[in-house]
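Note that one protein chain is taken out, while the other chains of the complex remain in position.
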Amino acid sequence: MTQPKNPDFATAVRESFARQGLMTHLGAEIVSLVPGAVTIAAPIRPETGQQHGYAHAGLSFSLGDTAAGYSALSLLPPGHEVLTSEIKIHLLAPARGERLVAEGGVIRPGRRLMIVRAEIYAEDGADRAHVATLLGTMVPMALEPR
Amino acid sequence: MTQPKNPDFATAVRESFARQGLMTHLGAEIVSLVPGAVTIAAPIRPETGQQHGYAHAGLSFSLGDTAAGYSALSLLPPGHEVLTSEIKIHLLAPARGERLVAEGGVIRPGRRLMIVRAEIYAEDGADRAHVATLLGTMVPMALEPR
Amino acid sequence: MTQPKNPDFATAVRESFARQGLMTHLGAEIVSLVPGAVTIAAPIRPETGQQHGYAHAGLSFSLGDTAAGYSALSLLPPGHEVLTSEIKIHLLAPARGERLVAEGGVIRPGRRLMIVRAEIYAEDGADRAHVATLLGTMVPMALEPR
Partner (left out) sequence: MTQPKNPDFATAVRESFARQGLMTHLGAEIVSLVPGAVTIAAPIRPETGQQHGYAHAGLSFSLGDTAAGYSALSLLPPGHEVLTSEIKIHLLAPARGERLVAEGGVIRPGRRLMIVRAEIYAEDGADRAHVATLLGTMVPMALEPR
């Protein structure tokens, strides 16, 4: 496990996540949280599907972006946040099943830029398929004191 | 306007869009539809926001992916659909305001692969800001006869 | 024309370009240079080709990366340079002909990150084909005084 610069990194991540209206709207929750690696999951429901009932690419992206971003945030000192600069997503297979799981991680924790990734899996009972991979850039920002 | 191979391209797009649960869940609607160029919009609401109340990158991606995909579908013969293979999104500015508008288009309408783009704008009263740009690959698929 | 922050931007770009061994090795030269838009060209020769004699994707990338990077540098104050953070290239058509031309530009000239693009054209006599498009991120860096 990477050493966090914020001893209370878990609270920082959970408080920010709780304020993300889209995550609530998609039914997402944090299922694992260690410094540099955050996993988020959401059910595959009709209201997050595309025209065939599989999970929409937008759901995979939303979970992957968020898991990757909080993986980056978990490595920063207190009083920071991260902004997504750019992300590429590859869709590898149809996202069918009961829930989507996004495992985020940090490839390069730079001071000015953080290179991040996320792997998306669709779980259907005991089956688990790798359905998407994301690779992107996050920008750490120091929050201004109030 | 590009010449469509499906005289009823508008119905093909609208029927597929109507089956996308995520689009309904995000409050999205088609605002413009010509062959090779589809525009989709959705309100920026708390339930589609990130931690500061701006539109989540996942909303920009979802609208941009869908607008780009239907731009591609609008150029295909009857009995086809398109799958997203990969997309890169750059976030250019905070997406604040009343609604998000995604203008999709086709850069290269290949037989095996279609290169697509989408530009995302945030509208706030009379203001309009360019907040994201997407560039990706769609795969046309012939549907099997039933 | 964008207003440059370095009145001698052209010298800054040309001096840096002259030190890029790869550009010389590929036969590249600057053909146009204004603030925020730099065009570079190189001949399509057997030694820059792929297995069919068309220009290698690596030539398109090298010219596009360099044109985009110097487009960014041309907007910076004296004493700066730019580093490529990431770039995506789409190959649109076979790059056949006499020379390859890369037109670089800046989409968003941020203080911390600059979003850039480049369009690659293959010229064959009077013909000109759009063969690739690049979209990427450059990082401006202040050089340390000696």
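Assorted remarks:
Letters A, B and C name the chains as they come in the text, with residue numbers starting at 1 for each one.
By our rule, a contact is a pair of C-beta atoms (placed from the backbone, for glycine too) under 8 Å apart; a residue touches a chain by one contact, two chains touch by 3 or more.
Because the structure is a prediction, the values reported are computed rather than measured.
Check B:Val34, B:Ala93 or B:Val139 against the missing chain and you find that the one touching it is B:Val139. Although one chain is not displayed, chain B still touches it through residues 85-86, 88, 112-113, 115, 137, 139. For chain A, the residues in touch with the chain missing from this view are 88, 90, 92-93, 107-108, 115, 133, 135, 137. Touching residues on chain C toward the chain that is not drawn are 16-17, 19-22, 24-26, 45-53, 56-59, 61-63, 65-66, 81, 83-91.
Simple rule for what comes next: only the chains that are shown with their structure count from here on.
Comparing the contact residues of chain B and chain C by number shows a mostly shared set, over half of all numbers used being common to the two copies.
Inter-chain spacing, taken between the CA centroids of chain A and chain B, is 22 Å. Centres computed as Cα averages put chain A at a distance of 33 Å from chain C.
Centre-to-centre separation between chain B and chain C, using Cα means, comes to 30 Å. Touching two or more other chains at once are residues 88, 115, 137 of chain C.
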